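Every protein chain but one is kept in place in this view of the complex.
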Amino acid sequence: MCTGANYTTRDHYFGRNLDLEFSYNETVTVTPRNFPFEFRKTDPMRTHHAIIGMATIADGYPLYYDATNEKGLSMAGLNFPENADYKPEVAGKTNITPFEFIPWILGQFETVGEVKAALETISLVDISFSVDFPLSPLHWIISDRTASITVESVKEGLKVYDNPVGVLTNNPTFDIQLFNLNNFMHLSKNPPEKHFSDELEFDVYSRGMGAIGLPGDLSSASRFVKVAFTKMNSVSGDSESESISQFFQILGSVAQQRGCVEVSPGKFEITIYSSCCNTDKGIYYYTTYENSQVTGIDMHKEDLDGTDLVDYPLIKGQQIRMEN
Amino acid sequence: MCTGANYTTRDHYFGRNLDLEFSYNETVTVTPRNFPFEFRKTDPMRTHHAIIGMATIADGYPLYYDATNEKGLSMAGLNFPENADYKPEVAGKTNITPFEFIPWILGQFETVGEVKAALETISLVDISFSVDFPLSPLHWIISDRTASITVESVKEGLKVYDNPVGVLTNNPTFDIQLFNLNNFMHLSKNPPEKHFSDELEFDVYSRGMGAIGLPGDLSSASRFVKVAFTKMNSVSGDSESESISQFFQILGSVAQQRGCVEVSPGKFEITIYSSCCNTDKGIYYYTTYENSQVTGIDMHKEDLDGTDLVDYPLIKGQQIRMEN
Amino acid sequence: MCTGANYTTRDHYFGRNLDLEFSYNETVTVTPRNFPFEFRKTDPMRTHHAIIGMATIADGYPLYYDATNEKGLSMAGLNFPENADYKPEVAGKTNITPFEFIPWILGQFETVGEVKAALETISLVDISFSVDFPLSPLHWIISDRTASITVESVKEGLKVYDNPVGVLTNNPTFDIQLFNLNNFMHLSKNPPEKHFSDELEFDVYSRGMGAIGLPGDLSSASRFVKVAFTKMNSVSGDSESESISQFFQILGSVAQQRGCVEVSPGKFEITIYSSCCNTDKGIYYYTTYENSQVTGIDMHKEDLDGTDLVDYPLIKGQQIRMEN
Partner (left out) sequence: MCTGANYTTRDHYFGRNLDLEFSYNETVTVTPRNFPFEFRKTDPMRTHHAIIGMATIADGYPLYYDATNEKGLSMAGLNFPENADYKPEVAGKTNITPFEFIPWILGQFETVGEVKAALETISLVDISFSVDFPLSPLHWIISDRTASITVESVKEGLKVYDNPVGVLTNNPTFDIQLFNLNNFMHLSKNPPEKHFSDELEFDVYSRGMGAIGLPGDLSSASRFVKVAFTKMNSVSGDSESESISQFFQILGSVAQQRGCVEVSPGKFEITIYSSCCNTDKGIYYYTTYENSQVTGIDMHKEDLDGTDLVDYPLIKGQQIRMEN
């Protein structure tokens, strides 16, 4: 389904895999400060932080999948079927629709701390964008350089979890995902230690055996453990090239290969795109399933005081560099 | 350590991950037909099939890691520590050193069938290339369009296994790797079926749950299962772009991220490069750990009747395509 | 730690493993109808249902671990460390101490349905039996012939879960234990089906391979899955001998062998006793770690209209029947 993560070297990076069996013509979309954001049940924002991220533009409105604002705050929505539960309008609350949630947060806040405070008065209201764009069941990861949270609107209400791992996949609810990591606490980047018996001899016949037990299937619970292990153990130089490469390697550890997950006969879930935004510099990088070259868009090269969306269609075919 | 695989769409592809904590200045190297191949204990080849692949050139000799000849026969050597056992020179056998094995095979044969016949009189002799290049403990995967074999020189002698999966990693010996797949025969690209109990309700809460139990650690036994599952279930269009992309996705499923396998304090095994050769067209593609763009070299654009090696140093930094 | 379960053939059976590193001189204890039950914060019961079960008798009071009343309602308390959270006395609620919970429930109710209704007004109050018997962190399984529930007093309050599996172990909370079964829904008593690949041959080299993936360690989450699988697939004749034997086999599948779980240096958790009560006939059977012979006590052979506890010390040494 999907995997989101953040990562810090010298700069802070935030991105995600979008895993689906189809594509909605998503583009890298820059929303400048004076693009007028309307909201269905609360006041519009005439001016706001500029935003860059992946979005489907529908009726002139950027439906963001994942995005970062010019202050470095980032947010991604990931599939959360059966668990996501949006509410009827609640009096006395700020009622935000799920499709407005990323613009409303990134339009005005700079830090996760500010977001946490604001979420105390928020309700996610069950209003869809249009007949063509019904409500998606989502939950969200929101990160700045120093902290991440996960937001889930479930039957019991809006839950806000500190996310010390800085990754998110899909079901089950985040508390169970985090609890489940306890079952893997012994996994190690180092060779396994011998505890089975003092009287037997064992052979460390391969490198990597310290992490035996790490799951490799593509279910959301297994991807959570795998990407958490990969991220928490990641080592990287801090140049832009090294950092980006490591980030895409982290996401690659839970990428979905065509054929491994059959959704319906002949339909396969794949990693449509992987993104990595340098949230300090406002540069959004991505690869696609078929195009492994990194493409980049720098928000600061656009007119951020403008009023119109700027969007870059994805480059999807393999961009081969022939040497002869 | 390493993973090799082949894959067929319209054309046939062969490649590998090289997983190590250091690099030997390997380059994409084309050996033309008239490059003189000397062998330590058998007759030289004055003329032979042209070869393209990844090699370290030492004293003018191409020490191939993986390669394909102009007839489409391919071969890769993968690490096989503790198990590889090379022999003293044997009278009555063709004594080939491990570092000569790829040139000797690819120089003269066109099919796996021919190779199997030739292997009956071969012994791998324990002679190293030089003081600086001691013997590597290796085993090999050899593939043409229709079949693959694995060759292992072990204590008991030279073993040649049919390789119906068309993948190879490292330890243990191939018979055990293949046997171990039996323990995973139930894994599926489809959602899990309910067999636990008729009286309980279960929730298929995520896509991909049909493969729960697939290992995700980076040990050689786990990579064998994971890459076998990914390859055997792979679905791809048959264009060059789609085929290459799928092949790199297959290898990506068992790539090694820096930090996950610590070899010695501060030293980490990573996927130095991934290769994918279109064995029908003689085009060798690769990516490196930090450069995810595919780079290609076409053997047929070189003078294949020449006598001199042609080599292309690897492009290693991330090649970002900025859109603005 | 512990495992509880119920099972139905012609009669209904209920029992548990008590897994600990020490024993509290527990005895099989019959409480007759006119034994006066005092409660710390609510009215005493002068007369009540007769009860049989395992208890430590302290100051004349039966501290039951697991028990069944003459109406066939059964209940067991199992360790629930870190999660159990008992409350200060709450006005307007019936405040029951954890050590009174089994007598209070079994003393007056006949069915799980009645218990569920009563639990709506209950609060488990944080009063210990004495300085020598501090509060144990527990949760409970309550079963009649047709239904089971799990009761957990946690930080958020008193949770009552339907328990369709009819088993209980320890941590984590019951909702997570039940959710976790989804990850094992494919496990089967039948041989594995081949889904990995149509192109490879696999060998079902052993019986029992359909349940590969079933955990075998002794942690509470793993025991929950293992005992659930064993119970849900159990097949038994319906005689008393066959039924009891099958029940002890189910509990045996998650028994704790001395040495496998070291609690502190030289201290090992073991299955102190296993119990199996025929809840229809009021006969309580048990085995101990060292005595595998089944010992039985029939509550109906005691004076159930009496006022005094009757207790049978456990027979703990192996009772070998020598044939010559």
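By written order: A, B and C. Residues from 1 in each chain.
Rule of thumb we're sticking to: a contact is a pair of C-beta atoms (placed from the backbone, for glycine too) under 8 Å apart; a residue touches a chain by one contact, two chains touch by 3 or more.
As the structure is a computational prediction, the values presented were derived from the model and not from experiment.
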The listed residue (C:Asn25, C:Thr146 or C:Gln257) that touches the chain absent from the view is C:Gln257
Touching the absent chain in the whole complex: find that residue among A:Glu156, A:Glu193 or A:Asp238. A:Glu193
By the contact definition given up top, give the residues of subunit C that touch the hidden chain. 1, 28, 82, 170-172, 187, 189-190, 203, 205-223, 225-226, 229-230, 233-236, 240-242, 244-246, 248-250, 252-253, 255-263, 268-269, 285, 287, 289-298, 301-302, 312, 315, 317-324
Pick out the residues on subunit A that sit against the missing chain. 164-165, 179, 181-190, 192-197, 199-205, 209-210, 212-213, 228-229, 232-233
Could you pull out which residues of subunit B are in touch with the chain that's been left out? 172, 176, 179, 183, 221
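Quick note on the criterion: only the chains that are shown with their structure count from here on.
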Quick one: subunit B and subunit C, Cα centre-to-centre, how many Å? 55
So, what's the distance in Å between the C-alpha centres of subunit B and subunit A? 33
Residue ranges of subunit C touching at least 2 other chains are 179, 183
